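Of the protein chains in this complex, all but one are displayed in their positions.
For chain A:
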Amino acid sequence: MGLLDSSGDLSAEMEVDAFRRLFPLRYYERHLAESIRPDGRPLGRARDTTVALGAVSSADGSALAKIGSTTMLAAIKMEVMTPSAESPDEGCIAIEFHMPPICSPIVRPGRPAEAAVVVSKQLSDTILSSGMIDLKELALVSGKAAWMAYLDIYCLDADGALFDAALLSAVAAFSHLQIPVVSVNDKGKIVAFTEEGDGRKLEKEAVNKEKIKLTLGSIPFSLTCALHKKYILADPTSEEESIMETLVTVVMDSSDRLVSFYKPGGPALAYTSLVTDCVALTRHRMKELEKILDEAFSGMEVD
């Protein structure tokens, strides 16, 4: 501890960059005491967020989301499958989160990163339990055919708040999703609907003509906060995440329900006041994200 105290004196003589590397916690605490973060944000503010729809032309739905420099590319591919016997009228969603070595120095090629598996599990839990997507809408022919939506999210740049960016890109990709039109052929198989022959193909009508877009229920939005002593830092960068160690991810949906309150350990403990503070920050962030998503859609319609 003597080391930390002596650093207070050193800060006057040392270059800022050296001080930041040698005493990262002290460096942050001096900023936090002034209610500001090294990147110039107040504690409760998230980084600039952008959403671009339709980034992958070969996918049925795709989106690129950026929160600060954290970048996520989400793409959905639809395939026809036979539904399981228990739920003949429901489709299925398979969510996979990838962290290629390009995204961060800690990821090495070969074995998938530990964080990737956990984020992918969290994402599927969140998306399925929020009820954003009615799986019945993915049905085609009861008991015979239904849609399987493969959602793949690639992390291109991992700079903190991975789950938030991944969830945002997933939501945007689902809202951009256009389900391909299909029809049943003579052999009873589902094939892509083509409008080539006028008279010849008439009897093979499209099965899902009016179900091109999914109706999204209450949309989940998330905010990750880093906790340190009495401070709550919204939307931490990877540097902040590694220094603060305690992270809380709150997911709320647009009808103001709590979808997830996720805090995996960490030295700081969450007391009731902190829980309500994090929820309040998430509600605020939800409004921002709703606006950003709306803007992304209206931009699409103009094009």
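Basically, a residue touches a chain if its C-beta (ideal position, glycine included) is under 8 Å from a C-beta of that chain, and two chains touch if they have at least 3 such contacts; residues count from 1.
In the analysis below, contacts and distances are computed from a predicted model.
Considering only "26S proteasome complex subunit SEM1", "Exosome complex exonuclease RRP46 homolog", "LADA_0B01200g1_1" or "CG7071", the record for the omitted chain gives "Exosome complex exonuclease RRP46 homolog", by its UniProt protein name.
Checked against the full complex, the one of A:Met14, A:Val118 or A:Met148 touching the unshown chain is A:Val118. Residue A:Ser130 is the one among A:Thr71, A:Ser130, A:Ser222 or A:Thr237 that touches the chain missing from this view.
Set against the missing chain, the residues A:Ile36, A:Ile102, A:Val191 or A:Leu258 yield one that touches it, A:Leu258. Residues of chain A that touch the chain left out of the display are 106, 114, 117-118, 120-122, 125, 129-131, 230, 246, 253, 256-267, 269-273, 275-276, 279.
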